[in-house]
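Removed from the display is one protein chain of the complex; every other protein chain stays in position.
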Amino acid sequence: MSFLPYGVAAWLFMIGLYGLASSENLIGMVICLAVLQSSTYVLLLAIGYRSHASAPIFADIPPGSRAVDPVVQALTLTDVVVEATVVALLLALAVQAHKRFGTLDPARLNPLRG
Amino acid sequence: MCVFAGGALPLASLLVWGLSGLPAFGDFHGAYALLVDRIVVAQRHATDAVTAVNFDYRALDTLGEEFILFTSVAGLAVLLREQRGERLRAITRGAGEHHFQGASYALRALTLVLVGPVLVLSAYIDAHGAITPGGGFQGGVVGAAALLLVFLGGSYLAMRRLSPHALVEAAEAAGAGGYALVGLGGMVFAAAYFQNFLGLGTPATLISAGTIPLSSLAVGLEVSGAFVLLWAEFLDQALVVRGR
Partner (left out) sequence: MEALRAVLLVLLALGGLAVVLTREPLRQALVLGVYGLLLALLFFVLQAPDVALSQIVVSTVGLPVMILLALAKVRAHDHRKRRGEQ
């Protein structure tokens, strides 16, 4: 039971990989990559969790009371925003590839010609 | 697919084996995090430990993340630049309205009423980063969403008028540069890059925690500019750029 968060993170990672490998559309691949990224967020936050602890905001609870890990939260929150821009970059690549090759199917993109 | 299964099954078993070696869920022992929780209010006068970690204890890491954001937006702008042989459709008043003719009056009224409060909310989240959940990244995306509301409720033309390209790019660069400058200020005034050099103030008030609100505002500016630029580039591609 206590393995469930880690199990879900591993599961999300594996099906994200599966979606990436079996996708027939470049934009679908980018969406599966987003699922892959979300598995790392779940893993990070699950590692930092403490039972019966509250959020690490000490505005109304006395400092020193039981709180979850703020360091992994800091990592995850910058990650969420930055990965969104990386996904945008990949989408721009997909749009330009479509203009160039006329198709979004990764199997039909022509290899580079020298 | 057999190749994938052949590679995925060992990877999955390795993952599960590795993850089962972690301490049980809820049983966290990290010394650094527990220490930060105990001393953050006393040392930095900031009640939000996560923002304090982001902008003070680990500010250098946030600088790196911020520049990743800046670089990927720059890469996107380069990728979606005008190619040879592409024409730009003229955006006149009529053409601007034309593309969202499905917007009913209810949608327009709702979104236009929401733009002001969302902007204020974004500034609030930015400024209160050190006190309550919030900070530059969160406030920044909320601010960018306000401009997207203008596009949804009004027209593409209105959104472009409110966020001209040059201004948005300048805002984003100012945010990124501003954050690096705050770090330099730490180096100049306190002998360590990103050292908190302003007075710390009383915790849980607006002007507290030294440089954290400044960093927060700089990052908020940059993230807003970045997202507006991203959406504007994609909107340009979809509505304005015409192929050969």
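As written, the chains take the letters A and B, and residue 1 is the first residue of each chain.
Keep this in mind: contacts are C-beta pairs under 8 Å (C-beta built on N, C-alpha and C of every residue); 3 or more make two chains touch, one makes a residue touch a chain.
Computed from a prediction, not measured in an experiment: that's the story for all the values here.
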{"item": "Residue among B:14, B:107 or B:238 that touches the chain left out of view", "value": "B:238"}
{"item": "Contact set of subunit B toward the excluded chain (per top definition)", "value": "48, 50-51, 125, 133-135, 137-138, 141-142, 144-145, 148, 227, 230-231, 234-235, 237-238, 242-243"}
{"item": "Contacts of subunit A with the absent chain, listed as residue ranges", "value": "1, 4-5, 8, 11-12, 15-16, 18-19, 24-25, 27-28, 30-32, 34-35, 38-39, 41-42, 45-46, 49, 53-57, 67-68, 73-74, 76-77, 80-81, 84, 87-88, 91-92, 94-95, 98-99, 102, 104"}
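The rule we apply is simple: only the chains that are shown with their structure count from here on.
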{"item": "Rounded Å distance, subunit A centre to subunit B centre (Cα mean)", "value": "16"}
{"item": "In the complex with subunit A, residue positions of subunit B that touch it", "value": "1, 4, 8, 11-12, 15-16, 19-20, 22, 24-28, 30, 32-33, 36-38, 40-42, 47-54, 58, 61-62, 65, 68-69, 72-73, 75-76, 79-80, 83, 131-133, 135, 137-138, 140-141, 204, 223, 226-227, 230, 233-234, 237, 243"}
{"item": "Subunit B partner contacts - residues on subunit A that touch it in the complex", "value": "2-7, 9-10, 13-14, 17-18, 21-22, 43, 46-51, 55-59, 63-64, 67-75, 77-82, 84-86, 88-89, 91-93, 95-96, 99"}
